[in-house]
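First, the structure itself, so that you have it in front of you.
For this depiction, one protein chain was excluded, whereas all remaining protein chains were kept in their positions.
This part shows chain A:
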Amino acid sequence: MSLLFNTEWGFLEGIVRGFKNGMLKHSDYLALTQCDSIEDVMMSIQGTDYGNIFANDRKFSVDLIEKRLGEKLLHEFNYIRAHSTEPLSSFLEYIRYPYMIDNVSLLISGLNNNRPMKRLLEMCNPLGYFDQLAAIEVAVSSVELFNAVLIDTPLAKFIPPEFHEDTFGEIDVEIVRGLLYRSYLESYYAFCQGLGGTTSDVMCKLLSFEADRRVITITVNALPTNLTPNDRLKMYPTCGQLPDLALRTLSEIVDYERVRDMCNFAGYGDMFENIERDTDGLIGLEDRFLMLEAKNNVYSYLQQFHFGVFYSYVKLKQLEVRNIIWICECIAQRQTDKVNAYIPIPLE
């Protein structure tokens, strides 16, 4: 497999490892956290591997920085995708599906709130663009969106069989997103298992963590709502390490302490520790998951000749963009005492 891998994808693995080596180091983060203004942050970013991405910009804002950083990642991803062959091409498409799901959720929300389609398309994530997205302009309601687009798009295979165009507009958007994401994650897991070898080992571990994280996050977020256990269970991906009994128990839990107890039993108890000791109240459960996800994605680079490096690069780069935006927000809001509360990426 190693010999075959290098003939087809060795170049691209080398490229993505080079991209990963260009990510921000601890010294770069130190320089960013010491900036006094957004303009200083933009100057510091241009001194890193991002390069001169703000050359044509005159106005300085956090949204502009986020947009330019996202464009850089998109450019790198498109380069890899354009040079890839099967099954790497399908693997890279799977990386894009969550962004497609986000874009479709945005369109559903916007159409339900009578927003103009052109404005909604501008807000879509470029990583989640697909050919049929341009045809969505003809849809003026979520029912038309379901008929005209979802059936003929790459997301069609993730639509649950019980979805119907008449009920589509009545279901909460977040539940639609949850159901689509579950189907996507299980399909991705099965695809990676089918690839076998190191890719299967690395990706199945990453995806099963993602599945468990989704289960716990949905459970915690659904606690103060009226979602039934059946609604919750439908959104839980089953490809994680949490057994079926744990999933059924979590779907029925209505108390935060019981969620913690169940996660202790399943090996995720560390996620809930130390949260009370965070005096600023900023570090939450999601931050703990992000830190563990960052560590797992960095570890995937310890092995060679597998597709997991591409997945991990996209995840780590997005986390890096979020960290930069957090630093920018702290500087813009003049709350620099919290600027070091970004998620560390243990690259070194």
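Points to keep in mind about this one:
The criterion applied here is as follows: a contact is a pair of C-beta atoms (placed from the backbone, for glycine too) under 8 Å apart; a residue touches a chain by one contact, two chains touch by 3 or more; residues count from 1.
By definition in this document, contacts and distances are computed from a predicted model.
Within the choices "Oxidoreductase glyr1", "Vacuolar ATPase assembly protein VMA22", "Proteasome subunit beta" or "Dolichol-phosphate mannosyltransferase subunit 3", the name that UniProt assigns to the complex's undisplayed chain is "Vacuolar ATPase assembly protein VMA22".
Listed residues A:L12, A:L155 or A:A222: the one in touch with the omitted chain is A:A222. Of the candidate positions A:L290, A:L316 or A:I345, contact with the hidden chain is made by A:L290. Checked against the full complex, the candidates A:V16, A:I53 or A:L120 give a single residue touching the omitted chain, namely A:L120. Looking at A:W9, A:Y99, A:F130 or A:Y184, the residue that reaches the missing chain in the full complex is A:Y99.
Touching the omitted chain from chain A are residues 98-99, 102, 105-107, 109-110, 113-115, 119-120, 123, 125, 172-175, 178, 217-218, 220-222, 224-225, 227, 281-282, 284-287, 290, 318-319, 322-323, 325-326, 329-330, 333, 335, 338, 341-343.
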